[in-house]
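Below is the structure I would like to discuss, written out as structure tokens.
Complex shown without one protein chain; remaining protein chains in place.
Order of writing sets the chain letters: A and B. Residues in each chain are counted from 1.
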Amino acid sequence: MKKTVHDTSADPARNNKTGDSVIDAAKPSRRAAIKTLAATTALAAAASTMPLFGRYGQVQSSEPIKIGFQVHRTGIGAAYGRWYDRTTKAAVKKINDEGGINGRPVEIVAEDDGTDPKRGAEVVEKMATQHGCDIAFGTLFSHVVIGSAPRAGELKIPYFVVSEGHHVASGMLNRYTLQPGITDVKSQVQAMAPFVNSTLGKKVTMIYPDFAFGHDHRDYFSAAVEAQGGEVVAKIAIPPTESSFTKYFPKIPRNTDVIYHVMVGPAVLTFVKEMGEFFGNSRPEIFGFIDSLEAVDLASPGLEFLEGTYFWEGNPRYAQANQSDYDKAYRAAVGVDANGASLSDSKDVATYAHMFGCWETLHIVKAGMEASGYAGAGDRAKLIEAVESMTSMPHSFAHPQGAKEFNGKTHQTFGHQYITKVTNGKLMLAHTTSIEDTYYPDEVDYTTQSF
Amino acid sequence: MELGPYLILGLLEGLVTAAVLSLMALGLSLVFGVMRVVNVAHGEFFMVGAVLAWWIASAVGGHPALGFIAALLLAPPLTAGLAMLADQLVLKRIGYDPERTIVATIGLLYVIQQVTLMTYGPDARPVEAPFNHRLSIPFVEWTESGLAMYWPWGLGTTSYKLAVIAAAVILLTAIWLLMTRTRYGLLMRATQLDRETAQAFAIPVGRVYASVFGLGAGLAALGGVLIVPIQQAHYLMGHDPLLLSFIVVIIGGLGSLPGTVVAALLIGVSDGMISVFFSPTLAKIIATLAVAFVLIFRPQGLFGKRAL
Partner (left out) sequence: MTEIQKSWALHLGVIALLFALQFILPAYHHGSLARVMVLTCYAMGYNILFGYTGLLSLGHALFFAAGMYGLSLSIQHLDWTAGPALLAGLATGFAVALVVGMLLLRTAGVAFMIVTLMFAQAGYLTVLYFGEWTRGDEGFVIQQELRRIAGFDLSDPTSRYFAALLMMAICIIITLRVVQTGFGRVLVAIRENEERTRMLGYDIQRHKLAAILLSGTMSAAAGAAYGLLFGYAGATFASVQYSIFPLLWVLLGGAGTVLGPFIGTLFMFYLIDLSSELTTAYMLIAGLVLVALTLFAPQGLVGELRRRTLRWLP
């Protein structure tokens, strides 16, 4: 991957040419011209991305499809980035082993976004204008997605994100940004309310980070709980720069039936451990988002008190009794064992609840490119229309997390959510929500925007 | 929770923060005071201490106490060695120029972070505490039958947290003795007071600098080792403690050991207590502004005698 990027840029002639064609494409008149060409022959369309050596016919159609992969290699998202990277590699290997997309091999051009919105936008620019990528794809942290999406829209490169943020369906972004592979946080959160209320208790105390991601949890969950007849008795926002948490726990009211916690960042394990130390052996019911312990070994010292508590998981980390063949095959392909850790290092725990989104998104890209007969950058709009027209995605090897319903208007997918209970130190499935539990009214219709 | 028990809890938490912070800030203060340079990579030495503690503890295995003691003995000297190497290779060659040192130590920060990321990885990893018992703390209340003791919900700490506080007290005393009662301390203080005169009196200023830089890094690493059973080792963990240490050093007054300790207590404990009364993020804003205003109206720090 690294190598490929290097090769491309090491050849200045090739570089320049690719760059030139894209700057031309960005100017309306030229773009119109290119569109006309594209309409005339598929050959011309392909040539508009790869004008360099004037390749023809067969040779051209075997040019790889380039997918720019924005990845958190450094910064606070690095633990997620590593597993997004592994999942992406595995998905591309599978797709290529099965003959690629439209008979063309897929090539990943990966570059670090530093978990930073400025660098993220630069990386998307680079993929569109320098590497000549067909699409951009990536990343988890919302601020990187929101910082990058305007550039993707301006450069008219399809940007498939795997971020679980509500920013896509909220209408903030643009027609070129889609999230077809992972359910968003609004859906996740509201789907948890019925279970929390009916099984764990009516009076909920929420603990969440004091920034946008936490505020989404606060707002959507409070609303959903009240709709269920429950009550949020306290909302405890933790400042993002915090590294010790005990001092916040006394704010939990005594009449709390259940604690709802979600935390992100490197201090998550401290947070959960200190919560255990605070309660000693008299804890209320506890329900958490696995984000609080994503990529953290459940056998870490100090986590014993979690026995009997519940977690939301996007995709269950531990192989379940009813494990599907698809999940089995997906685990094997990515290199994850039955406990959700790397096959080569049992201490190296995957971000299993989120990373499936990369796998599924790449399969959706493949399906979209094949449905639209995608041949080159000139067909980008057709690709987006093809994805927008998708609806049901059945549970399959391409969708190992479960069936999904995609909403082409809001560019957002909806899927089953899982609630697991810590049983003998493992997360065992307690409840699976229906897809309908995740629905909310549309907030935007991207299909009305022009390309 | 009632106010009384809550304040005690806030105080205990604040003391743990203050303990680690005072070690780290003392390291920064020494470097700052003696060498007159701002070491932006100081937080990275804290991180290296924690990460080395994880390596050492995992390599030793057996009872958690064995690994932890090994880490406590090995990680700080190793970090000090690394810092002295950096001093010899870089800082010495740029003549400890204040501005160039900032850029050079920013470069050093990148290098240390990236090397840690490449070898240790992006995960936050825990080191098991040598001992860790939860201690409930009783509180008194006024009842009809007079004063009575009860055990408030959630009021407690752990034996390890208390040990961290004790360890910091012992270490700080040791440093104070080193500074005031030994020949090495004398050399250090002489260099701090007046570099040229010290040189004229045949004090090997270069070697003093290298050792002070090492000692400062070692203290930061020690803080890292002590904190790692409570928090986890992570390659970005040096950032926030660095900011806090800066504040402590300045509030405490440059190169003043008692001032540094008092400032660390002030910052650490107020950090624990202020969240009792305000919404947490607002509390951080207030605390931050308070530090700024202390410096605006008392630029020499609360305890410093000399203007900065």
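Everything that follows uses one rule, which is that a residue touches a chain if its C-beta (ideal position, glycine included) is under 8 Å from a C-beta of that chain, and two chains touch if they have at least 3 such contacts.
Note that this is a predicted model, so its numbers are computed, not measured.
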{"item": "Identified contact with the non-displayed chain, of A:Phe195, A:Phe213 or A:Tyr310", "value": "A:Phe213"}
{"item": "Listed residues A:Gly68, A:Gly100, A:Pro117 or A:Pro250, member touching the removed chain", "value": "A:Pro117"}
{"item": "Contact partner of the left-out chain, one of B:Ala59, B:Leu85, B:Val115 or B:Leu178", "value": "B:Val115"}
{"item": "Contacting the left-out chain in the complete assembly, out of B:Gly81, B:Gly107, B:Pro138 or B:Pro204", "value": "B:Gly107"}
{"item": "Omitted-chain contact residue, chosen from A:Thr87, A:Thr139 or A:Asn174", "value": "A:Asn174"}
{"item": "Residues from chain A at the interface with the omitted partner, ascending", "value": "2, 5-6, 9, 15-16, 18-20, 22-23, 26-27, 73-74, 111-112, 116-119, 121-122, 125-126, 129-130, 142-143, 146-147, 149-151, 153-154, 165, 167, 172-174, 210-213, 215, 239-241"}
{"item": "Interface residues of chain B (partner: the chain not displayed)", "value": "38, 90, 93-94, 97, 99-104, 106-115, 117-118, 239, 243, 246-247, 250, 254, 281-282, 284-285, 288-289, 291-292, 295-297, 299-301, 307-308"}
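Note that in this section only the chains that are shown with their structure count from here on.
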{"item": "Computed distance of Cα centres, chain B from chain A, in Å", "value": "38"}
{"item": "Contacting residues of chain A [partner chain B, same complex]", "value": "74-76, 78-79, 81-82, 210, 236-239, 241-244, 246-252, 254, 266-270, 273, 277-280, 282, 295-296, 300-302, 348-349"}
{"item": "Chain B to chain A touching residues, read off their complex", "value": "1, 5-6, 9-10, 13-14, 16-17, 64, 113-114, 117, 121-124, 126, 128-129, 132, 134, 136, 153-156, 158, 230-232, 234-237, 240, 272, 275-276, 279-281, 283-284"}
